[in-house]
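Before I ask anything, here is the structure I am working with.
Heads up, one of the protein chains got dropped from this complex, but the rest are sitting where they should.
For subunit A:
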Amino acid sequence: MAEEVSSQMNSLSISETNPSSSATISLVSGDDIVFKVEPTIAKEMETVQSFIDETDGKITTIPLPNISSHDLPYVIEYCEKSIAGKITKEFEAEFVKKLNNEEVKELFLAANYLNIKKLLDFLSQVIADRIANKSVEYVRRYFGIENDFTPEEEAKLREELAWTFTGVDPDDEDEN
C-alpha cells in the first residue's frame, strides 16, 4: 500500500519544499492531487485519523479516491475553522452560499466517507432546507433520481399525497 501511494506521488511530481513536511499529512484526491494538511486537521476526519492510527503514524499519505480535488478544499476549510473553534452561523451561511446543489450533495457524501460528524450534520440541514415542502418531482430532480414506480403504483401514491396535502390548508375545500 505504502509503495503504491509513494510511487503515485512521484508520478505526480508535486514538489516538497515545506521543511516541516514530516509532520504534515498528505491527502490525495480521487484525481491525484495532493493536499498537505496539519495533523490536527486530519484528526477532524475520523476515517483519516483511524488510518493513521492503524499504521502507528508511519503512513502519512492517505488516498481518498472518492473525493475530488474540487471538493477537498471545502472539506479542509471547514475542518480548519472547526479546530479553530470558529464555526459560527455566519461562517456556515457564507460557506453554503458558495456551493451549488451538486457540490452540497458531493460534500455530504465526502463528509460521510471521512466521518466528519459536524460537517455531516451541517450539510444534512442544508439538504433538508433545500427539499423541505417541495414536490416529489422537485426532490427527484434535486437528487437525479428516476421515477421507477409503475403507473398503478403512482395512482395510489397520488391519492396518498392528496390526503397528505389537503386539510393542511383549511381553505382547500368546503367542509361538509
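Criterion: contacts are C-beta pairs under 8 Å (C-beta built on N, C-alpha and C of every residue); 3 or more make two chains touch, one makes a residue touch a chain; residues count from 1.
Everything below uses one rule, namely that contacts and distances are computed from a predicted model.
Engineer: Which one, "Ribosomal RNA-processing protein 42", "F-box protein skp2a, variant 3", "Exosome complex component RRP45" or "NADH-ubiquinone oxidoreductase chain 5", is the UniProt name for the chain you do not see?
Structural biologist: "F-box protein skp2a, variant 3"
Engineer: When the complex is taken as a whole, what residues of subunit A touch the one chain not shown?
Structural biologist: Looking at subunit A, the ones touching the missing chain are residues 1, 65-66, 105, 109, 112-113, 120-121, 124-125, 127-128, 131-136, 139-140, 143-149, 156-157, 159-168, 170, 173.
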